[in-house]
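What you see is the complex with one protein chain gone and the rest in place.
Let's look at chain A:
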Amino acid sequence: MLDKNIIEDIFNAVISNGGDFGEIFLEDNYTTEISTIGGHIEKGMSGRDFGIGIRIFDGLNSIYVYTNDLSKDNLIKMTIKATMVLKKSKRDMVLKFDNPTRPYIHKFSILPRNIELSKKLELMKIATQGAKNYGREITQVQVNYIDQEQNVLIANTEGVYVEDKRVRTRMLIMAVAEYGGQLETGYVGPGALMGFEFYDTIDIEEYAREAARIAKTMVYADYSPVGVMPVVIDNGFGGLMFHEACGHSLEASSVAKGVSVFSNKLGQKIASDVVTLIDDGSIPNFWGSLGVDDEGKKTQKNVLIENGVLKSYMVDKLNGRRMGIESTASGRRQSYRFAPTSRMTNTYIDSGNNTKEEIIANTEKGLFAKQINAGSVNPATGDFNFSLSEAYLIENGKITKPVKGATLIGNGSKILMDIDMVANNLKIDQGYCFASSGAIFIGAGQPTIRVKSMTVGGREA
């Protein structure tokens, strides 16, 4: 993808100006992102992202350069200009790397760029119609279609020289329901680290009906009660709560400087016995998976919390230096425009011993959170929030009427101790995560779980 001699010249410029580590991340990414409203193409386009990111370390300080002018002149000029700020002299280092390896583990059969746009649009129309036909309450359907073929080349002065191909496909379906002047929405977003063959494995109409069902249910719902109560969170994207409540606080980017609530707590009990939390970027063809991370290391399964005990953080190369530990293949970035940092891949709570039915039956009065919309956390304080897109009351051990407008808030270190039941129905769904190295694709999942007490926010006091 880039002449080996140019890579060597870049690294020599790095070393000559005092860098003790150099890395390049070259990206050539064929993308299509289109959105339809009511089945008509409205926004987006197909194109090609192309550029290079050059990263340089000097101890714990770092430099990042990116550009899409790949002429040798420009690359060397920018590398020199940036490394000048180090005000250091030449390092004594020997470069060693031969030919790029391709440690792919994920299989793709149909590259989306070989599929005509009209075929993609056809699928979006099926989804639109599927949602519209669900009921007369459905007044609008928006569908976003995304595919990418991201080809990357990663090389560094320590001998890493790898290529990876990440092919991703996803469709987000949003149905809007209207009743009595009220508008409510329902979302679903199936996706995978797969080519266009993904659509042979799923029934897109079924997903569209699901989005419509959520919108229709919520438009007839009353506002959620507020206050402190037990909350049962259903399997699937509910796992986003752990992504927010503790995932971000276990990333080395917040742990390394001692800012995280979980800094210096390895080996300590930070969650109740029923909690095992895993981050695994190697699950074949999952939305949040990669062949190698964006620093060129083969992805792996990381057990973060085992039966309540903190076992590992998610670590990238630079923060690993600060902490004196190895990377856990957690270095990720949105594109060549971002320096990588520690991020999640597919993060989930492992299955437990209860059944979903037992959990509901054992809850006298509380809230059943069926679908989570999105959330955020302040890693320093651990305070998190997320909003629900579908929720129900639990009364006398039974799920009763739907309620809308609920937000769950809490503190990550407290809530981990308050989880008292975990079911055996693990499911991992797809989403995005936004942080300092950009928007990345993540999986979030869990079985049905219960938090014995949580603050539910909303409009009805």
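A few points about this structure:
Here is the rule we use: a contact is a pair of C-beta atoms (placed from the backbone, for glycine too) under 8 Å apart; a residue touches a chain by one contact, two chains touch by 3 or more; residues count from 1.
Rule of thumb we're sticking to: contacts and distances are computed from a predicted model.
The chain absent from the displayed complex carries the UniProt protein name "PmbA protein", chosen from "Sporulation protein YhbH", "ABC transporter permease subunit", "PmbA protein" or "Heme exporter protein B". Across the entire complex, the residue among A:L183, A:I202 or A:A361 in touch with the chain not shown is A:L183.
Chain A meets the missing chain through residues 28, 31, 33, 37-38, 40-51, 60-69, 74, 78, 81-82, 85, 116-118, 121, 139-140, 142, 176, 182-185, 226-228, 257-259, 261, 337, 339, 373-376, 378, 380-381, 383-387, 404-407, 409-411, 434, 455-461.
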